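Of the protein chains in this complex, one is absent; all others appear in place.
For clarity, chains are labelled A, B and C in written order, and residue numbers in each chain start from 1.
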C-alpha cells in the first residue's frame, strides 16, 4: 500500500496542495500528458511593439551544459491556468517583475513536448507535456530565482540568430520563432 | 501491488496504449489536471458562416437525466492533440462525418472544469479537467455511437434559448455562447 | 475644381496629414469601406481577469439622445494600426490613461458596419466601416475629452444587462458580448 494513501487521514494539511511526491509525479508522467503553462517575457514600447525578449539561461544540474528557456511550470491539481501562470512568472522572474497577464487565456500557441527526440520539433525527456504558451509584457525589474542563473534581454533580431535558437531547451527555438511571428517581429 | 504493474512484463502488447485502468485513472485524476479536447460540430454555408450547431444528447447512466454536450475526450499519453481530436470526433460522430480539422491547433477557448460546482462556470464532478476547445465544420453524415443517444442540429438562435443552454452538461452553456461569439453568430 | 487640390502646391505643410476635408471624406465613404480601430478599455486584476469595462457615454449632436460606445476612430492614410489605436485611446481617454496596447495586432474580432440598419447586427448611417477591435487594459486615470461626456466603469454583469446593451451605439451590444466571451467573463 502506498504511504501517501495510508497517511491521508492522519497527516496535517498539505502546505502545497497540488504538489506531488517524486514517485507520484514520475508515475503520473507515465500515464497522462502533463499540463504546463509557459510565459515568454517581453519588453514593449508605448505602442505595444516588442523591443526585447527575455530568455532564462539555465545550467543543467546533471551535465552542467547551459541552455535557454522560458518561464515554465506545471498547472497543479485544482489550480487555474491564470494562477499557474502568475505563480511561475513570480517564481522565475521574482516579485518585482510586474508581469501584465493576458486578459484572455487563449494561448498564442499550444506546445506539445514528447519524450522521444525527433518525433516532433519539441521534446522533454521527462514526460509528454502540453503547454499553453503566452507572451507576457513585464514592466518591472526581473530577479530570477531558483535554478535559473540569469535573465537576458535580447532584441528580436538577436533571438533569431542561429546560435541563440540552438541553445534553446527542448527545441524551443521553434516556439520563440512562433512567438515573434505572432508579434509581427520576424523581420 | 497494483495488477497492471505486476502484469506489465508478461501481458501481450496493450491494444490501447495510453488507456488506463479505472483505478489508475481515478488516482491520476486526484493528482493532476487532466487534458481534454472538445469539438463543437457545425454546418457552415459556402461562405463559412455557421448555419447549424451539433449538440449530443446523452442520458446519464446513473440518474437517467438527459443532458447536451460536445464531442469530448482525453488526450492520452503519447497522443498528439490533433490525433486526440480526430479520434474523439470519430468516436462520437461516426466514420462518415468527414470533420474538417482546424489547420492551427490554437483553440478558440480553453475550458477549465473544477470538481466542485460553483467555484467556476464549468464543473466536472470526476476531476479537474482543462480542455482545448475547437469549432469543427463537418460535411458528412453523423451517426453517434457509444453512449450518445442522438445528435441534434440547431440554429444558433435555437442553441441560445435558455432551455437548451440549461440542458448543457457541466455548465457548457457558457462555452457554446463563447463559440457563437467567436463565430460572429450571437445575433 | 476642388479647393484642397488647387491649394496643394502653395499651402504650408498639413499639420494633420491623413485628415480629409468633409467633402473628400464623404466622397470616399461612398466609394470604399473605411478602416477603423476600436478599443474596449478594461480594468484587470493582477491575474489579468477583467473586473470592469469602460463605456463612453455620448450625446448625439443632432438628436440629443444618449448612447454608449467604445474608443473608436479611423486609420488615416499612412498611419499604422498601432499608431491609430494609441492616438484614438489618447483622444477619448486623455493623456493619463496609460493604456497597455496589445503586443499582437491580431484583433479579437473584426466588426463590419453597414449603412443600412437591419442587414447585419452592426450599422453606421455614415458609411460602410470595418473595424479591428481590441481589448485594452488601462491602469491610469481616464479623462474623456471631445464629444464624449463621461466614461463609466461597469462590471461584466452590469454591461450584460439588457438596458446597457440596448444603449450601445450601432448595435455594439453584440460586440461587447463578443469581448466578454473572449475574456471568459460571460458568466
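Here is the rule we go by: a contact is a pair of C-beta atoms (placed from the backbone, for glycine too) under 8 Å apart; a residue touches a chain by one contact, two chains touch by 3 or more.
On a predicted model such as this, the values are computed, not experimentally measured, just so you know.
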**Q.** Chains still shown that are in contact with the chain withheld from the display
**A.** A, B, C
Q: Quick one: say which of B:54, B:121 or B:184 touches the chain that got left out.
A: B:184
Q.
Give me the chain C residues in contact with the hidden chain, please.
A. 20, 24, 28, 30-35, 74-81, 105-110, 112, 114-115, 120, 128, 130, 132
Q) For chain B, which residues lie in contact with the unshown chain of the complex? A) 42, 44, 46-50, 82-83, 86, 100-106, 108, 135, 137, 182-184
Q) Which chain A residues would touch the chain omitted from the figure, given the whole complex? A) 109, 121, 171, 174, 177-178, 181-182, 184, 186-187
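Simple rule for what comes next: only the chains that are shown with their structure count from here on.
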Q) Rounded to the nearest whole Å, what is the centre-to-centre distance of chain A and chain B, using the mean of the C-alpha atoms as each centre? A) 27
Q. Using mean CA coordinates as chain centres, what's the chain B-chain C distance in Å?
A. 37
Q.
Where in chain C do residues touch at least two different other chains?
A. 182, 184
